[in-house]
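Removed: one protein chain of the complex. Kept in place: all other protein chains.
Right, chain A next:
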Amino acid sequence: MSDSAPLTTDHPGQVAAATPPAPGRSRRLSDRGLAVAFTSPALLLLLAMSVFPLLWALYLSFTDYSATRGGPAQFIGLGNYTAILASEQVHLRALTTLIYVLGAVTLQTVLGFAIAYLISRRTHGRGLLTTLFLVPMMLSPVVVGLFWRFMLDAQFGVINSMLGSLGLGQVEWLTGQRTALISLILVDTWQWTPFIMLIALAGLTAVPKYLYEAASIDRASEWFRFRTITLPLVWPLLLIAVLFRAIEAFRLFDLVYILTSGGPGVSTETLSFHVYKVAFLGFNTGTASAYGILMVLVVIVLTQLYLRYLNKLKED
């Protein structure tokens, strides 16, 4: 943290707050004071609401504390961590999460890029199209989860109704072991494809025209142009979008909670949802904390990768 009393060291007799230095004189010092005064309230809030709770969770993760049982927490060292890392259950949840993240992010990247590409080729109605496509992204996960739950209802849901009128069979969207995870991926894709689309569209629009002009003089094929001009220029931005989505999908909780509550059985139970169950249904606060710390570590690694890539990108 930055020190908050730089003024007193240089001017021993002066009280910082009472007599602010005149403009021009000791500007450096007043700047420094101002920087501290302006950044520390925000940092203090973050320390109180993010760092402190996290440190608390770190402490609890080494104990067998339970929020309902109360009583003093017993220090058990790395017990929680070894239990989690060795747990079959957790491995299964990790696999579910991996399938979900890979499935959803791949699907929305392909779709989002395709939509962006199609929109970028239009001259008319682009503004309207872009705005319309962005609607799902702005909605609350609760609203999205609820109305998909309604639409995917096996009995009176509109999706099955449409399948029925097309002469196709009914699908147990949210109640089948396999289909529930697919439904989750589909709904997440519906909500977040616009995100990829938005960023891909920005990339596509930023490709300089002269590159295409040069290519068309050389009579390059469309596919060649796409592969050698469009893709390389859009790729970095697209990758940022993908990383963002991967981090978000990894943390996903609300959609699972609303759409399937982890069911049927445990087929849609992601890591986040499992942490919730351990913490708020099993009340194994210590275990849940260790679990959470491990997840935070994963996110920090992902964030670091993301930022490193971002910095490299900015240098180019």
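Basically, a residue touches a chain if its C-beta (ideal position, glycine included) is under 8 Å from a C-beta of that chain, and two chains touch if they have at least 3 such contacts; residues count from 1.
Note that in this section contacts and distances are computed from a predicted model.
Q: Which listed name, "DNA-binding NarL/FixJ family response regulator", "QacE family quaternary ammonium compound efflux SMR transporter", "Dihydroxyacetone ABC transport system, permease protein" or "Pyruvate dehydrogenase E1 component beta subunit", is the one UniProt assigns to the chain that has been left out?
A: The missing chain's protein name, per its UniProt entry, is "Dihydroxyacetone ABC transport system, permease protein".
Q: Which residue from A:78, A:98, A:168 or A:307 sits in contact with the chain not drawn here?
A: Looking across A:78, A:98, A:168 or A:307, the contact with the absent chain belongs to A:307.
Q: Which of these, A:85, A:98, A:168 or A:299, touches the one chain of the complex that we don't see?
A: A:299
Q: If the hidden chain were put back, which residues of chain A would touch it?
A: Against the missing chain, chain A presents residues 2, 20, 23-24, 27, 30-32, 34-35, 38-39, 41-43, 45-46, 48-54, 56-57, 60, 67, 111, 114-115, 118-123, 126-127, 129-151, 155-156, 158, 161-162, 164-165, 190, 193-195, 198-199, 201-202, 204-207, 209-213, 216, 222, 225, 237, 240-241, 244, 247, 250-251, 253-254, 257-258, 272-273, 275-276, 279-280, 285, 288-289, 291-293, 295-296, 299-300, 302-303, 307, 310.
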